[in-house]
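What you see is part of a larger complex, with each chain still in position.
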Amino acid sequence: MLLHLASWPEVEAYLERSTGVVVPIGSTEQHGPNGLLGTDALCPEIIAREAGEEADFLVAPTFNVGMAQHHMAFPGSITLRPSTMIAALQDWIASLARAGFTRIYFLNGHGGNVATLQAGFSESYAAWSLRGEACPYRLKAVNWWDLPGVQAVCRELFPVGDGAHATASEVSVTYYGYPQAVKTADMSPKIAPTGSFADAADYRARFPDGRIGSDPAQASPEKGARIVAAAKAALIGEVRKFFGA
Amino acid sequence: MLLHLASWPEVEAYLERSTGVVVPIGSTEQHGPNGLLGTDALCPEIIAREAGEEADFLVAPTFNVGMAQHHMAFPGSITLRPSTMIAALQDWIASLARAGFTRIYFLNGHGGNVATLQAGFSESYAAWSLRGEACPYRLKAVNWWDLPGVQAVCRELFPVGDGAHATASEVSVTYYGYPQAVKTADMSPKIAPTGSFADAADYRARFPDGRIGSDPAQASPEKGARIVAAAKAALIGEVRKFFGA
Amino acid sequence: MLLHLASWPEVEAYLERSTGVVVPIGSTEQHGPNGLLGTDALCPEIIAREAGEEADFLVAPTFNVGMAQHHMAFPGSITLRPSTMIAALQDWIASLARAGFTRIYFLNGHGGNVATLQAGFSESYAAWSLRGEACPYRLKAVNWWDLPGVQAVCRELFPVGDGAHATASEVSVTYYGYPQAVKTADMSPKIAPTGSFADAADYRARFPDGRIGSDPAQASPEKGARIVAAAKAALIGEVRKFFGA
């Protein structure tokens, strides 16, 4: 069940049978010459929606702009500063907790979100910890590519050049979800360089077309379908465990 | 063109022909017994996407959680505090301005956002005004129902009971966009009460099923199609004026 | 009764008979060649004080610096950023609520405050709404020129050139309150241009002497007296309704 397509009485009824919710969270940032700016938001959204439909759990709207400061030298990228993202997470969490949700599972699509997301969880817990009261809810964040079994599929599909940013895997997932948006682009070198980065100027200097370590020309909707199938199954299992915990 | 389905080189190319972008902005909040929690985000998203496709302008991802404190007594509602929303708007605006956008048009779907959105614009301008530098971008927010000609269509379709929240019009727009989510619900009284409100407890006491002044049982996908057609045409005209200003 | 000229036992006694208070709120910003920088604070202050004296309600000190970023290119203007103004409003409201006030009526003198003021109210309510507790107080903001009957007087006095900023009406109100501060100035054109604006540089470029749409040379203390009389009577009625609600 998608929260934004549900009515409040439907959510009220849902809360009778479960107090867990899944929140897809991503980013809007460059994903190389043939990847979509929305990749990191779309991947968890696609996976969560399919899983939620199959397993009857509630999927919140996607937190679609995240921490992407390092991509700001590429047009179309949008970032929250970490302090803003932490504030926004407090409000999302407080709102869901207010309604009675006690298990909030963030399915994350962007490595750059991980630290700020965890900091946001700690900020939320800290309010309870400093007051000396027990927090009534539990928060969890998992990257979709870290769901059990997903990496194996990706490695099988892309033994070479899956990469670290604008990966062949994530581009495939979005192509599966949005086949009308499949793009082709000349990319040179075939496999992008790897390495670390600091701010946006540094990132662009090191990774001129935006990719890190990837050859996303390999991406296809069909491969995306395989990845989504694996991720969906894994997510259902993980979510059931977490909601039941 | 949808920003999140575009690549960064596509946005770079777009910026050669236009430095304007449309941002749908809404809310995730109860919309009565048969309305979708995502109504206020979905309406501007639907309209902006159709208009953007027809008129080749860029549509950003939807700012999908807004200022909905008064709906917090209904499960499924999510709010940002105004201070958080202002911070998030600063980051969206700064990111888009960084890329070279000089005209940012927010198509708004939620009356409760209006004040905070304007405050956010002023916060953004204030940084330039206090430094004594000229701000290179212009910000504009328009509610989709205030686009020229839209109210006339709504009044014609719903001469009675369009209402002020969970309106027959907005529910129709979402039913047009998501026919699979059409819902039926007994609603009594047929037309909801009207009035003002303060916090969430006050709101729920005055409007027990969430509607204000509306009879959204009249909503249908077909009526939504007519509203969207009118809004799309109007938006194209407005946006062209704004981007050219 | 003016709060700042009262003692705390007098306020304690007042709270026995009423838990309502009126807060004049304005701005310190340019008001054209012959208007006072304090116009927007002085107008609601003058009206509220006269009304409070006649009808025995409590008038708080004036919130005298508001959201005036767009006037920063004219010396003497002082602004709060919206985020600061929202924070300050939280503290004023919390302080008054702490003392037992349950109805706080802001009589506003500045159009530029409206959005931030409403955002500030929502910020205050949101704390209660997210905690799931009922807020014990009600907040209301009304522009003095929107009080019932006031516009009619202004239109009668200034059928042409009342304008939108540095209006003949508001300048008259301050001249009535501070006849020693009546000023004359050559203004050309006689009626200032109209239009919208963004940041301070944009404002000054469009409205070189600060006025928008007005011919404030028509202002006089006598005309101000008529406006104040109308506003005072209206305010008393409005406040009684609100305090009794």
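To keep things simple, chains are lettered A, B and C as they appear, and every chain counts its residues starting from 1.
To be clear about the criterion, a contact is a pair of C-beta atoms (placed from the backbone, for glycine too) under 8 Å apart; a residue touches a chain by one contact, two chains touch by 3 or more.
What you see is a predicted model; the values in this text were computed from it and never measured.
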Task: Given 3 visible subunits, total identical subunits the whole complex contains - done: 6
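One rule holds for everything that comes next: only the chains that are shown with their structure count from here on.
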- [ ] Could you tell me which chain lies farthest from subunit B when each chain's centre is the average position of its Cα atoms?
- [x] C
- [ ] Go ahead and note the Å separation of the Cα centroids belonging to subunit A and subunit B.
- [x] 24
Open item on the list: Can you compute the centre-to-centre distance for subunit B and subunit C, using the mean CA position of each chain? Integer Å is fine.
Closed with: 30
TODO: For subunit A and subunit C, let me know how many angstrom lie between their CA-based centres, rounded off.
DONE: 47
Task: Contacts with two or more other chains, residues of subunit B listed in rising order - done: 72, 79, 81, 83, 87
Open item on the list: Please output the residues of subunit B touching subunit C within their complex, sorted ascending.
Closed with: 67, 69-70, 72-73, 79, 81-83, 86-87, 112, 114-120, 122-123, 125-126, 128-130, 132-135, 138-139, 198-202
- [ ] Would you tell me which residues of subunit A are touching subunit B in their complex?
- [x] 2-12, 15, 28, 30-38, 41-42, 60-62, 64-65, 72, 74-81, 83-84, 87-88, 90-92, 95-96, 98-100, 178, 180-181, 183, 185, 210
TODO: Using the touch rule from the top, collect the residues of subunit C that touch subunit A in their complex.
DONE: 129-132
